[in-house]
Each structure stands twice: as structure tokens, then as C-alpha cells.
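What follows is a structure written as C-alpha cells; I'll ask about it next.
All protein chains but one are shown in place.
Order of writing sets the chain letters: A, B and C. Residues in each chain are counted from 1.
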Amino acid sequence: MATMVQALRMALHYGEENLGVKNIFGEDVGPPLGGVFTATQGLKTSWNSPLDERGIIGAAMGLAFAGSRCVAEIQFADYIYNTIDLLKLAGNQCWASNGMWNLPMTVMTPVGSGIRGSIYHSHSFDATMTHIPGWKIVMPSTPADAYGLLLSCLRDENPTMFLIPKALTRVRGEELLPGEPEEKELKAMIDAPLGDRSQWKARWPEIGDYSIPLSQAKICRSGNHVTVVSYGRTMPLCNQAADALAQEGISVETIDLRTLWPYDWSAIVSSIKKTGRVLYVNEDTEVTNFGEHLIRRTVDELFYELEARPRLLAGAFTPGVGLADPLEMASVPQLGSITEAIRELAHERA
Amino acid sequence: MATMVQALRMALHYGEENLGVKNIFGEDVGPPLGGVFTATQGLKTSWNSPLDERGIIGAAMGLAFAGSRCVAEIQFADYIYNTIDLLKLAGNQCWASNGMWNLPMTVMTPVGSGIRGSIYHSHSFDATMTHIPGWKIVMPSTPADAYGLLLSCLRDENPTMFLIPKALTRVRGEELLPGEPEEKELKAMIDAPLGDRSQWKARWPEIGDYSIPLSQAKICRSGNHVTVVSYGRTMPLCNQAADALAQEGISVETIDLRTLWPYDWSAIVSSIKKTGRVLYVNEDTEVTNFGEHLIRRTVDELFYELEARPRLLAGAFTPGVGLADPLEMASVPQLGSITEAIRELAHERA
Amino acid sequence: MKRGSTTKNASGSQGRLSGNASSSASKKIPPAMIASGLNGKKQGLRAEKPSALTRSSEVNRMVHAPTKAVSPLVKNGLAKKFRLDPELLVKIHDHMVKTRALEERMIKMFKQSDGYFWLGGPGEEAFAIPLGMNGKVGQGVQYDFWHLHYRSSGILMPMGLDPMGCIRQMKNVVADPHSGGRNFANHLSIREWNVVPITSTIETQYLTSIGSAIAQKQEAKDSLTVVTGGDAGTAEGDFASALVWSSRPGNELPLFMIVTNNSWGISTASCTQHGDKIIADRGKAFGIKTRQINGLDVEESWFAIREAMDYVRTERKPFLMEATVSRMYGHSSATGANLVAGEADPIATFEEQLAAADIMTPKEMSDLREEYNAQMMEMAKRVKEEPMPDPSTIYDYTYYGQKGRYW
Partner (left out) sequence: MKRGSTTKNASGSQGRLSGNASSSASKKIPPAMIASGLNGKKQGLRAEKPSALTRSSEVNRMVHAPTKAVSPLVKNGLAKKFRLDPELLVKIHDHMVKTRALEERMIKMFKQSDGYFWLGGPGEEAFAIPLGMNGKVGQGVQYDFWHLHYRSSGILMPMGLDPMGCIRQMKNVVADPHSGGRNFANHLSIREWNVVPITSTIETQYLTSIGSAIAQKQEAKDSLTVVTGGDAGTAEGDFASALVWSSRPGNELPLFMIVTNNSWGISTASCTQHGDKIIADRGKAFGIKTRQINGLDVEESWFAIREAMDYVRTERKPFLMEATVSRMYGHSSATGANLVAGEADPIATFEEQLAAADIMTPKEMSDLREEYNAQMMEMAKRVKEEPMPDPSTIYDYTYYGQKGRYW
């Protein structure tokens, strides 16, 4: 069972071989490191860029203008915040030229907490990013989804933003990708060795064209009492909470949004129509948060079908995630707080 | 009756004389132009900076570190989007140093539509900015409020963001500031002449310490049926709509939020408790919008007091505001759409 | 106009061009292709789209023609001794006048409230037209890419820019071919010629230019990327990023970086902000070839541009050029868009030289000007009748090919 970084690597390889990806670049993306999370090890078109995020996004846009498909990495989403103007431009070039131009490019960047990254390695990016029109935005929570969504990004004619939940990069999936060798074998094939790597070459397994369409959510657990919508790091926690609460007789439907924009509203609607109760969970700071958009839309379209007020569980509105364990735990949703929020919602009187 | 830019100029002068403001700077902020909206004409500490927004925000932070109070202008909010990382830093330095440092600095920037600014001179900034912790954020809708709020910003020990609704910069107020000379006289005193200005000096009227505390909303119109919360360009439109709807027997309470963060929640609560209906109006694009935060909080705390679903009227989620008149009109709230939204809300069956 | 009656001197101090050009020829790299026709006929309202692959030999013939005897008509040694063929000079002049007529018409439109905002390039023609004429024009990575400043109508004119398209954008009508009525005047976009959308955001084009130059480095033998911007804008870090990325050892980019220095950023004088008295010198620490030129002079521009482009095309390495230009109508309509005293007029200078060299008569030149003025006026009149975009279209093309509200 591949980890998420292994899945990303295989998807990028597939992209190089089959989808015309010609450049995979960013800070420390090429050899010898292959990315600080190793997502780009062994790839034939990967290279190290100057330490310049604005240059990285600009270069990606220019490559896209030239019709050369690329994947640009920003090492941590914390360091993408000096490029918001460029992301806005990338998202507006088709519109501004009244449909003349399109920018087929993918930006990927690790987001969120979970590795004790403290103030400058824990930021989320979903709130800021979903406010920028013209992009498609995805965030997987499993290796298989990471693989399949990345393939769809690499096929899209528009700029795509691939958010990698950094806490999950080394978590193994439960599903095998078609053609995926077993764990040890896979590791031997595509993980760069420690020490000297100058002679090393990846041997790539034949993983097929397993792609997951954008804008399609996934029902992770079916249930009738409460709908929980999440993505990324908090998604597995929501599933765990659902499993635990099943013991208490609370039937929770969990939905992995997977594509944040344009998102699968119909999946949410069907579920809420069934449960009448919804909790949105993400770990970005809670003010002007994407979950608040989802609540607004829920209120707009489903107000009179709700049995309880729709809720958001998100990150505390602090300037950062503190390093010390108690601080990180208290700043972003954890299994405990998620479980509690679902339980409370389930028990609220209609 | 001063215009908003005149009020800003007088407040900045007051700041130079009484509040320790030592540098007012930005692109074209100093002589001869005194700002593209003339907000900084005639001020003794104003100067032109290099064309570099990142340098401008960085310089402001450094001045604040050095205890030198400053006002930095970004010529249009459209051009502040390459500094979001720096705004995040300015907002986190006190917190990151566990209270050791504070940054007394004010950034001001014109926002929004209304001057046919098309794609790159019409952006709003309230959504992105309210997602950044550690700042106080204001946005006036009248000259008097502009004066009073700016004074409070210049007194604050924290970074303050002053958003100028550019559509209202030349609109005259209804209230006179204490000590304000009449219109013509004021113009002769503080508006730079056309042509050669090298010998010109402003003569400043004695406007007192008329300041408006931050985090205090203002009830513009009292009413019982519907609460409307807005700020900036759309605020006068909401008031006009309220006046018009009064003729139809709809009693609208309009609230000018004035400080967007930390905002005056209690003013909103009192009003909604009375009306049971609320419409939030702003012109930023509607996805992951600050009004959605206000709706979320309304739902969180007042769900069971609402007689109708709370609503948001905001800018269309497009990559920009198009230049042609029909495009701008259709992209951001106008008097017609605001009036219609209030009417619909008032008529919705409880 | 009198053809062939002038002088030509290819052996001056700037005579490196022919050397370079022949060295490029010996490397079997096709020379730069000219962007516009040379038949000397006045063009009709609708500019013809030139073929990118024609006329290169024609240009070469004219530029490299053997030196002729000095014309007896050149007066007192005061007149410029042109090195370019008269036919080419006349063509350049034609594009310059046409560009100016277009810009001045758009200024008038602004003043008559037929458009909300104007900014553009009067004062840059002597540099812009030679630049555009030396482009390799077409679509895709084998052709030059253009990441341009908002004063670039002159660069695109010799490629066959349709003035009506510009006027439509000025009036923001739905038929505006660059933005469908969404963007400001001179925010041009032409995918067929690799002209990426011009944005107002100062200096970001220096970042995007990196990418198309990378693609060209990887996939093309002689195409290059041109990026232009103003002097004040070089204070943005993005300018430095282009220097860094274009000079990575072993990965140098075919990037022709240009700074058009008009000494101002809106109301702010360069000399008050720029310790880098010669902006081009900023390339030196990176080992980038640099040059500062007088962009108000047609021939100096022509030869400097040819030389730089040949270098970039053949060496696949960057070049940084700073060209002095003027800002004849000030920054934009926001500052009045009136003729500014003291700003040099490169067309006036060029016309004096052309007259002195007996290449064109004053009457020919004023006739030409009037003809173009009349054409532009006619277009501006026509555009008044054209429809605005429909409000229902605001969501169109948020994504490629998408129409209508999508969420």
C-alpha cells in the first residue's frame, strides 16, 4: 500500500510519460532530494529552482502560456503567500482575454498542521485559495485519491491547485492502486536510497490511468443522523469519529469533498436532505473560512430542511499554530474535538 | 463639507502634529501628486517610495519595530496581493514573540469598484484581509468616520488596515467635522492647485481630536423589520434602499460596521434580536467572503431567533470586474439589487 | 517619397550587426523574421495578418545591401547618414505614424467620454516599431513570445495589429478582440502571435516571461521571449527574479529583457528613487549582456535590437536592454493625457531626418499622418454604434471554453 507521497510520485511519473508533463520544479524538487517530502524523487523532468516562489509561479504561468505542461511545487503553503497576486493572475488570464488563453498548469503545495511545524510550517491554504477565481482546487485524504486527482489535474486545461495534507504524506492507503506492487517492492523500486543517490534510478511500476474526476466528492461512511463534510488531514479523523460514534448509535455520513472548487454540491445536498444536520470540518483559521461559505450556501438553499444549525469546526483564529504540543492540539481540530462536535450536533433537539 | 479624501488628509495632518506620525509614504504619495486620490497632498512627512509594494509594507514594519509611527499607502488594493505574506507577518509578530513586540503601523489602500477601474483597479480586500489575524481593519463610508477612524488607527498599538472605498473618496459628508471651514474655504486651504505646486503649502484648519473608537458600529437607520449590515461603498446604497423601502412600509435598520475586525458583534445581535432578519452586503467576491463569516456567526449564535434565512449580497465570483458598464453593474451590488434583496427578505414568510 | 536616394553606412561603430548576423547565418539559424509587409502601400482599415515565415530575405537584403555613395542631397553634414535602406525607413515611419495616430485617437476618445481610461505609448515608437519588426511572429513555442508593458501598440503594429481592435477595447465594446470589453485600453492579448495578455500589475510580466523562455530553451532553436516594462517598475523584486532565473549557470534562457526608461513612474521621477543610474547595469553581476541605448532614435534602436536578438537567438542566453523613451502625453488619462512640454517626440526627429535625407518630403509625411488620422477617426465613429457586452456574460471563460454560471 503506497503512501501518499509515493502515490504522488507515481502520478507525476504517469504525467511525464502520458500527459505531456515536461517540467516538475520548485525548491529542492530535483535530485538529490526530490522534494522535502520526497514527492518528486526519481522523476525524469524534475529540477531545482532558485529560492523564489514568485519566480516559480511566474515560470509555471509562462510555461503554460507556451503550452508546456508543468507541475510547480511551493515547498510549504506557508511560503505561497507572497504569490497571491500571481495566483489571481493565473486564475484570470482566460477570463481577462475573454476566453482566448488557457493555462494548463498545476501547483502543488503541502498544507496544514500535524508535523509540529509551528508558525511557519503549519498554515492551511484552503480559505485564501477558494477566494481566488479561475482555479480548480483539490485536496486528497488518501493515496489513491491523491493519485487519481493528480492525474485529473494534469489533464485539465485550467490552472489546478493541488493541496497536499502534509500530516498524511506518509500514511499508507487502504486501497491498492491497479498494478501497484506490494509495499516492500514498491519501496525498493521508487524510494531513493539514503546516502549517495547519484547512480540511483527509479524503476516505475505500471500503474494505469486510474483517474478520479474533479468535482466529485466521496461518501466515506454512510449514515442518517448527521452529515460531516471535510477534506485533507481532518478527513480520516472524521471517519474515525464516525466509527466511534456508531458504537453510541449515532449514524454519521462522512463526505470527503476532495475537490474544493468547483465542489460537488449535489453530494452535500443529498446527504443533508437525508440527515438535516451538517458539520463542516477543516483546519484553516475560522474567520472568512471556506467552511463558512459552505454554511452560507447550506443556509441559502437548505435552510428550511435543517433540523439543527449547521456548524463549522475549524482552526482557532490565531496568527499561527504554536510549536508546543498543547498549543498545536488546541489550535486545530483533533479527533476529540471532532467527535465531540458531531455528538453535540447529533443530540441537538430538532 | 469635506470629501473623504479631504478628511483623510486632515486626519493625517492631525497625526503628524499630535500622534507622532513621522512618515507617510507609498507610490506617488509625496509631492507633487500627493497620492492618486490626493489623500496625502500637502502633508509635511509624505514622500514617494520606489514602486515596490513589498518594500513599502516591509519598510512600514521596520519603522514600527523602531517605534516610528507611519502610514504606508498601497496605491490600489489590487496591488497589495503580492504582500500577503508580509501582512501575515505584521499580524503575527506580537503573537510570535509572545507579546514582546508590537507594531504600531497603519496601511491604507483604496478598494472596490465604482470608478470603472476594470480588472486591476476594482478589487476588494475585506475577505482576504479579515482572514489575517493580528490586524485591526476599518472601512469608513463617510468623511467624518474616515477622519475619526483614522485617528483611532494612528493611536493603536497594533497594525491597522484602513480600507478606503474609492467610489466614495470625492463624496461630501453630511456632517461637518468640529472646526471644519466651509467647502470653498477648505478647498482653498488644503487642495493643491492645478499646475505648478512647488511653492504651494497647505493651510490646515484646526480640526480637533474627533476620534471614533475602533470596533464600534453605527446605526444609520433604525428599523424593525430587517437588519442590513454593510460597510464602504455599499453602505450609502443600503441607506438609500432603506429610505426608499420606508415608503413601502418596510422598516429597515442599517448598520455601518465601520470596523471589520474586531467587529461590533453586539450591535448586530441587538438588531437581529429585534428584526429576526438580516442581510449582509459587501462587494468582495462571494466565495469565502467575510459576510459568510458573519452569516456563520449569526447561525451559530442566533439560529433560533431568525425568522428568515440570513442572507449575503456580495460580488459575483468572477476573476475581476469587467470594464464595460453593464459588466461592472452586474458584478457588484448596486442600489437596485440591494433594494430587491431587502424587499425579498422583508417579505419572506416567517 | 524618393526611394534609393539616400546614404547607407554599414561600417560605423555599430557595425557589429552584420558580423553577428552572418555568424548566425553560418550556424544555420534562420535570421529574425520581419513582422510586417514592405510593399510601401498604405494599408487599409483592416490590417493584413502577415505570414511569419515570409520576407526575411527581403529584410536582410535591405539591411545588408552594399554601401552606396552618399547622396548629394544630404545637407551640411547635419542630416543623419542612414544605414538602413530607404524602403525600410519609410516602412518604419509608416508604422510609427500609424501607431501615433491610433494612440492620439484613443486620447481623443477618452476626452470625448468614449472610453473610461487611456494609457499608451506615444514617445516610444522609435524603439517599439524596430522591436516589433524584428520579431519572429507566430503561435507556439517556435515563435517569439511577448510579455509586454501597457505601452506596446507600437511593437505590435508592424506585426499587423488591427487598430480597430484597439479602438474597440478603448470603447469596451463586446467586439473588443483582446478582452471582450473587460479590460483597459492597450491591455492587448493576441494568442496567434504569442502576445500574452497585458496586465496592469507592474512587473509581473518579468516573472511569466521566465516560463516561456524555459519552454523555448527546451524546445526551440531560435525563438526567444521578449519582456518589456518601465523604469520605475524595476524596483519590484520581480525584475530581479528575471535576472536570477535567466542566468542560471548552464540553464541560461533566451530571454530578451527590455526596460523602457521614460524617467518617470506616474508622478515620481526616477532620479529620486533609483540609485542604479544605469538600470541595465543590474544585469552585470549575473554575467548577463547588457546595453543602454537611445530608444528615441530609430536606427540606434534597430541595430541594437537586431544585435541583441541575434545574440539571444543564437547563444540562447539572456540580454538586458535599457532604452530611453519619452512619455509624450504623461502617464495616462488619469493625469490628463495632454502633450507634455519637454518630452521628446521621436517621430518629429525622425521626420526631420527623413526630410533632410530626402527620403520623404514633409508633404508626403503630413499626408500620411492625415490619412491615418482620418482612418482612426472613422473607426472611432464606427465603434460608437457597437454593442456593449451583455451582463449575463460575466462568468464566461472563468474556465477555458466555459460559458454561463458554472456553480
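For the reader, a short list of remarks on this structure follows.
Here, contacts are C-beta pairs under 8 Å (C-beta built on N, C-alpha and C of every residue); 3 or more make two chains touch, one makes a residue touch a chain.
Owing to the predicted nature of the structure, the values given are computational and were not obtained by experimental measurement.
All shown chains touched by the missing chain in the whole complex, by label: A, B, C. For the chain missing from the display, the contacting residue among B:5, B:19, B:33 or B:59 is B:59, taking the whole complex into account. Residue B:50 is the one among B:26, B:50, B:173 or B:310 that touches the chain missing from this view. Set against the missing chain, the residues B:26, B:117, B:134 or B:276 yield one that touches it, B:134.
What chain B contributes to its contact with the hidden chain is residues 22-23, 49-50, 52, 54-55, 57-68, 70, 85-86, 89, 93-102, 133-134, 136, 157-158, 262-263, 265. Counting over the whole complex, chain C has residues 235-241, 243-244, 246-250, 252, 271-279, 281-282, 284-288 touching the chain that is not drawn. In the full complex, the hidden chain is touched by chain A at residues 27-28, 32-33, 36, 48-55, 78-79, 116, 118-121, 316-320, 322-327, 329-331.
Quick note on the criterion: only the chains that are shown with their structure count from here on.
Rounded to whole angstrom, the centroid-to-centroid distance between chain B and chain C, based on C-alpha atoms, equals 40 Å.
Centres computed as Cα averages put chain A at a distance of 34 Å from chain B. Put simply, the C-alpha centre of chain A and that of chain C have 43 angstrom between them. Multi-chain contact residues of chain C (touching two or more other chains) are listed as 179-183, 187, 199, 201, 237, 398, 407. Counting partner chains per residue, chain B shows two or more touched chains at residues 54, 79, 119, 317-320.
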